[in-house]
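With one protein chain withheld, the remaining protein chains of the complex are depicted in position.
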Amino acid sequence: MTDEEVQAKLLKTPSGKFEFRSGQMEENADWIAGMTGRDKAKLMFPIWEDPIQKGGGDLHLVSPKVALHAEGRGSNIPMVIAQLQPTVGGRGEAYLEINPVTARERGIDDGDRVRITSDVGEIEATCRHYEGIRPDTVVLPMEYGHWRAGRWSESVPTGHSGECTVNQSDRVTGQCNYYTSKVSVTKA
Amino acid sequence: MAMMTDTAPAHGRGNHFLLHLLVALVLLVLGGGYVLYEIAQFGKVQFNTTNYGIFWGFAIVVYDYFLLTSTGLAMVASLYHVFGLEEFKSVARRCLWLAFAGIIGGVAVLFLELGNPLVAIWATPLNMQTASPLFWKVLLVGAYTVMLALVLLGMINTREDKRNPLMIAVGALALLVTLVAGSVYGMMAMRPVWFGGTVPVVFLIESFMGALAFTVFFSHLEERLQP
Partner (left out) sequence: MPKWGMVIDLETCTGCQACTTACAMENNRLPGENWQDVLFYSDGEYPNMNLSWLPRPCMHCENPSCVSVCPTKATYKDEGTGVVLVDWNKCIGCKYCMVACPYGVRFYMDEAPVVEPDVKDTYPGDGKRTWNPPFKMPDEYEDASKGIGIQPKGVVSKCTFCYHKISQAPEGVADLDEDNPETKEFTPACVRVCAPKARYFGDLDNPDSKVNELIAEKGGVRLKEETGNKPQVYYLSGGGSPVVPGKRSTRS
């Protein structure tokens, strides 16, 4: 290979190598600092920035998919929702999983109806005490709560977790970031 | 003991027999009608059993209670008819009629609860599953009901309460039905709460308790209904 051929196959960074210290960021540091207000001396490095947790509550709401969730229409297929959330006995209904210590602090018993509130919305669900959940987190699978999903889905008295999660994008990359929010949980 | 009915107070008597009978019939129609309506409308779901542990519900409790009370009443009547204890002569006839009412009521409840009661009538005796306590229970309850009906048929047209030798069979069958009913639960080694040889004995005690309660209650009731 000639030097030219090698040059052509190098990484498209100023140094031609993998850079921890980003040359491109450094070249544009003035512009970036002006646009985002970040520290000009540090922004070319991988940096830690504190996450901004929106929603206003004291607990993290996580809204995962469950194993049997293939697509949105699953919430109206009786065979699917009959064994949707088996780890906490969710047969025919999706439960809010909450750590027993957290629940007792709020006077919530196993199987109570709870209200989940954030800045953007409010839903109701039935809760289950579950030791497999961190005390600062609650989990509600995203499945039910669509307003026109069909008869089986609509008969499940669980709201959709999306009603409570704040619509935000990652502020560095712009990726989807609306699966969690800070919420408060009270007995309904 | 001899004049059990003397304890009822003498005042306040009147001939309300027809009224009481009417009230009882109205209650029967209302209660039974409600049950039949619920079953016709919603099916056996209304018995509130589940596939996850509660297989036998309240209907089976009611059935076994009336079955055991019936056999207990037959055994109380046998105290006079078989063993000749004159103290029980005055209640023997009443006990036998109550025993018949109890077995009919109990089996009626069971038939409401069973999935296919009509199949049970022919399939149980024809298949001879001798290992099952329920097989023996069905056969014995059938024999007990037939023998009891025979004894009662013989008593309809006579006011005399002579000791009836057929009652030996009725009493023995009543005892067997009680013990086998206990074995239905007591033989279930996989259900630790039920398992044990004491369960048939407990059933025997329960059947006497039920029978004595019925005897006392209905004797008082009958005394108050007399003019």
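A and B are the chain letters, set down in written order, and residue numbers restart from 1 in every chain.
Note that in this section a contact is a pair of C-beta atoms (placed from the backbone, for glycine too) under 8 Å apart; a residue touches a chain by one contact, two chains touch by 3 or more.
Predicted model, so just to flag it, every value in this text is computed and none were measured.
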| item | value |
| --- | --- |
| Sole contact to the chain not displayed, among B:A40, B:L153 or B:M190 | B:M190 |
| From B:Q41, B:N116 or B:T158, residue that would touch the chain that is not displayed | B:N116 |
| Hidden partner chain, touching residue among A:I81, A:V139, A:C164 or A:V185 | A:I81 |
| Which of A:R113, A:R134, A:R171 or A:K187 contacts the chain that the document leaves out | A:R134 |
| Chain A residues touching the omitted chain (full complex) | 67-68, 78-83, 86-89, 91-92, 99, 101, 128, 130-135, 151-152, 155 |
| Residues in chain B touching the chain absent from view | 43-45, 48-53, 55-56, 114-117, 119-120, 123-124, 127-129, 131-135, 137-138, 184, 188-191 |
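Keep in mind that, in the parts below, only the chains that are shown with their structure count from here on.
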| item | value |
| --- | --- |
| Where chain A and chain B are represented by their mean Cα positions, the distance between them in whole Å | 63 |
